[in-house]
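Apart from one protein chain that is not included, each protein chain of the complex appears where it belongs.
Showing chain A:
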């Protein structure tokens, strides 16, 4: 019973000579907090986009909670999966409540139950005072938090977050991480990407390190550290596998 299974996935963007994904393969179990790690341009965002169905892979197989990602299951998978994109996917000119009401409506929720849910999450994420402030007036950390709420209105069983803690302060980050642990403890699977390896090390039960469109290594962070005696932490493991060369 895999939460996410990716097998031999290939993707070349139109107009680019080099494939972005070259036979990517990995698996995460259900109910886990998993990390997808890799240098800039490794293909993390591309992988996530294929997982949720907004970008099509050229070949290979993707299975989400036992459903194959293909036309027949695309809508069903959207119900299961909640995506927090790398960019803030909200209307900057609208307030948090207006944004969340709109996206909640699109999920089919409405009226008082929706408003209660929105207020609950705004409080949980410390945004209740700014509930009616336009998003473009939010700080970076507030935007990231609002961006997460928009992805969990429908209680997804699988929450996928693309760099949810990029550019946020320590307080926001620890709040977000605590939320992920809590959400996971209610039975949801979580897949997240980050360049902060210390954070990934403490949060994830399972990590995949990928580079240049391929899986390099997969395993439990502690196990990986132990397997490599010269490594003291996940960052050492990461550098061990990906080297020091700068990426485009």
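Quick note on the criterion: contacts are C-beta pairs under 8 Å (C-beta built on N, C-alpha and C of every residue); 3 or more make two chains touch, one makes a residue touch a chain; residues count from 1.
We take it that contacts and distances are computed from a predicted model.
Selecting from "ABC-2 type transport system permease protein", "Fe-S cluster assembly protein SufD", "Heterotetrameric sarcosine oxidase delta subunit" or "PadR family transcriptional regulator", the unshown chain of this assembly corresponds to "ABC-2 type transport system permease protein" (UniProt protein name). Of the candidate positions A:4, A:90 or A:176, contact with the unshown chain belongs to A:90.
Of the listed residues A:78, A:133 or A:195, the one in contact with the hidden chain in the full complex is A:78. By the touch criterion stated above, the residues of chain A touching the omitted chain are 52, 54-56, 75-76, 78-79, 81, 83, 85, 87-94, 98, 101-103, 105-108, 110, 134, 150-151.
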